[in-house]
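Below is the structure I would like to discuss, written out as structure tokens.
One chain of protein is taken out of this complex; the other chains stay put.
Let's turn to chain A:
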Amino acid sequence: MFEVQEINAEHKDLIHDVAYDFYGQRMATCSSDQYVKVWDQNNDGKWSLSSSWKAHSGSVWKVTWAHPEFGQVLATCSFDRTAAVWEEIVGENPGPGERGTRYWVRRTNLVDSRTSVTDVKFGPKTQGLILATCSADGIIRIYEAPDVMNLSQWTLQHEVQCKPSCSCLSWNPSFSKIHPPMLAVGCDDTSAATGGKVFIYEFSENSRRWTKIETISSITEPVHDLAFSPNLGRSYHVLAIATKDVRILNLTPVNDNNSIQSGITKLDVQTAAQFEDHLSTVWRVCWNITGTILASSGDDGYVRMFKMNYINSWKSVAALKAGLPTPPISQTARYIKLGAISQPREVPWH
């Protein structure tokens, strides 16, 4: 079960993203109020504001942590058409009896986009320190910091033209060497006529280029978020997509002769699950660290959780909701089981 606790974020506008760090003990939020806030968990499990700073001159859409191996590093992207990399610094000359104050400095500002940068994600650690951004005009950019000790130097490695209005991207986090670097990109373009809204790109070692290897034609509704499941040992990839519903796709690399010759992976795409539980637009999908539980949130105000059972079929396992929106402070989460069941499709926690 869950215990609910409200954290007063004191952002002055909508919070667009929240991200735990690698260890789950820090948290970053970003908002339209152009601020990024970092929260730390103390030993009692209480969260407190650690830093807060104006990061951009436009809405900050996404915030993401780099692997701690590279330091305490954040990347943000914004409506102001830039993406930025931030590093936490412990101040010199601490006062007597005090620890050095920590603050965040902007290490770089990536200004290549001519439109709003809608998502930013650090690549898997095995690739080094790399960053992918996508922008509203549909360009995916891959940056790399050749020297991981120097976060102020980033080179634009690749620029891939995708369809306009990219809204989200996700790296395939697989650790396997046989899986080449892979990105999934989603578009939130509203016209159904433009076809598939999710694209899978793969980096080909031979041509040193990113190539589109798959368009998920089954998804024609605007895509708001997508996330590859952490792949700790699966031979196939699992991609969760937030569109008008929650979609879970299995992407299995097919090793036939064609793909070996061309050096381009062919994917066998299967829809593993499709959940319409939210009955409304789904905004976010998020995996737990082992990739066994998927959480999604939608306009119905619920966080719903899905889990794969032992026969490989996905089931809804929980729906979380805060108390009524007014007053916003509530002591306990309302579970469907306890609260009023207003929708027949709601599944209680088991």
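We adopt the following convention: contacts are C-beta pairs under 8 Å (C-beta built on N, C-alpha and C of every residue); 3 or more make two chains touch, one makes a residue touch a chain; residues count from 1.
Note that contacts and distances are computed from a predicted model.
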Candidate names "Release factor", "Mitochondrial inner membrane protease subunit 2", "GATOR2 complex protein WDR24" or "GPI transamidase component GPI16"; UniProt protein name, chain not shown: "GATOR2 complex protein WDR24"
Absent-chain contact - pick from A:E87, A:E144, A:E214 or A:D300: A:D300
Given A:Q72, A:Q157, A:S218 or A:S280, the one touching the chain that is not displayed: A:S280
Contact with the hidden chain (one of A:R81, A:R141 or A:K197): A:R81
Chain A residues that touch the omitted chain in the full complex: 1-9, 11-20, 22-25, 27, 29, 31-34, 45, 47, 57-59, 61, 79-81, 116, 126, 165, 167, 174-178, 188, 224-225, 231-235, 279-281, 283-293, 295-301, 303, 305, 308, 310, 312, 320, 322, 324-326, 328, 333, 342-343
